[in-house]
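Excluded from the complex is one protein chain; the other protein chains are retained at their positions.
Then we have chain A:
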């Protein structure tokens, strides 16, 4: 996992609610694909016109927002399919942080597995940040500091955000969770032996 500490840059507004992972990356792009190289297909049904050219109405196509590392989104961002490809796609587009009022559960977990920071802020505040960004496209900057759990708005206010302590630590350090869990191999084996004695039916039925 790519560690995350802090990011400063342009925040691109995409405030529509219920942006699902099918919208972020259509499933056809994931059949047989590797996790790298998905960036160009991000939001493709919205980002391109029928002839393949850029849709000028799509916010991330605007010059000021093309290289934004932060996305401002609407509620329930990343709902729907569990495809982790949605996170790989957003990172492939250069994003490191998504700020939304709420997130789909599985997407939220997937973010932390890869180093894309999901930040929950109140909807009204996200709207204000979006307005500030629109007032000065390309100049208004936002900072997201995971260590301090703060978003610095374009007008310089430091707004705290909540993050699960365990996930925060894993993200700051870019932890390998499998390696961590494998250190508990004996505990796992002991649990399995106990459980097999207590619930033989759960084991013997498939062996």
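Definition applied: a contact is a pair of C-beta atoms (placed from the backbone, for glycine too) under 8 Å apart; a residue touches a chain by one contact, two chains touch by 3 or more; residues count from 1.
We adopt the following convention: contacts and distances are computed from a predicted model.
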Omitted chain per UniProt, picking from "3-isopropylmalate dehydratase", "Aspartate carbamoyltransferase", "Phosphoribosylformylglycinamidine synthase subunit PurS" or "Electron transfer flavoprotein subunit alpha", is "3-isopropylmalate dehydratase"
Per the touch rule stated above, chain A touches the missing chain via residues 1, 16-18, 20, 22-23, 26-28, 30-32, 45, 74-76, 79-85, 87, 102-107, 109-110, 113-114, 164-166, 177-178, 181-182, 184, 187-188, 191-192, 195, 199-202, 204-207
